[in-house]
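One protein chain is absent from this view; the other protein chains keep their places.
Coming up: subunit A.
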Amino acid sequence: MLTIDNLTNEIGGKAILKGLSLTINAGEIHAIMGPNGAGKSTLAYTLGGRPGYEVTGGSAMFEDADLFDMAPHERAAAGLFLGFQYPVEIPGVSNLQFLRESLNSQKRARGEKELNGGEFIRLAKDKAGLLGLDMDMLKRPVNVGFSGGEKKRAEMVQMGILDPRLAILDETDSGLDIDALKIVGAGINAIMRKPDKAVLLITHYQRLLDYVKPDYVHVLAGGRIVKSGGPELALELEREGYAEVVAA
């Protein structure tokens, strides 16, 4: 589904990713772990197409399409979802308005029929219920006044409504208490654990992986993947620390 080959990039002239390769197949959940400054968020933003994250070499194919040939909104319409570590606040625009415009933009781009108001509200109610988020929250402006945990749950409601094929979730577990972590983990499984979908989880900690079991775990350090393994690698990292595992 996603094939990243020897990806290098720069932010403001500084090289961050230095030859990163990774293949994710449909039906798989991959976790990328790594120390601060390794390039984890940079990888997420680069795949999402954030302005300023300049690709200097390598490629990323999303199925048959070159990801870097597409504008950010085209990547989303193609089925990519980027979960933000710090979801953006948009005063004056309600979550419902934001999501309906987003979903219908995607549908227009794919030549599908747009949802009318009633159809959209039913879908939003269903997905909000899955994440235990009150519908009243969705009537409020995007992320404004939301706690850290509410923002992350709202992100997962967005993911549920947009129904992507590939989700790249950047530290979706940060800022969550244990109860919220369970809800978010269950949400990720319910929405994305399917044979035709895939997930790339970016995280510092093992704890999210207790709820969303990865098929593969990778260690990102110095802009490259330095070690890959199964779920046991996450436990080893938790036990030994990054320094030990990266050096070994």
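Rule of thumb we're sticking to: a residue touches a chain if its C-beta (ideal position, glycine included) is under 8 Å from a C-beta of that chain, and two chains touch if they have at least 3 such contacts; residues count from 1.
Criterion: contacts and distances are computed from a predicted model.
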Undisplayed chain, where the name is taken from the UniProt record, one of "SufD family Fe-S cluster assembly protein", "Aspartyl/glutamyl-tRNA(Asn/Gln) amidotransferase subunit C", "DsrE family protein" or "2-oxoisovalerate dehydrogenase subunit beta": "SufD family Fe-S cluster assembly protein"
Of A:Phe84, A:Phe146, A:Tyr216 or A:Tyr242, the residue in touch with the unshown chain: A:Phe84
Among A:Gly19, A:Pro35, A:Pro72 or A:Gly149, the residue in touch with the chain that has been omitted: A:Pro72
Omitted-chain contact residue, chosen from A:Glu54, A:Glu101 or A:Asp210: A:Glu101
Residues of subunit A (touch criterion as defined above) contacting the omitted chain: 48-51, 71-73, 75-77, 81-82, 84, 87-93, 97-99, 101-103, 105-106, 109, 142, 158, 162
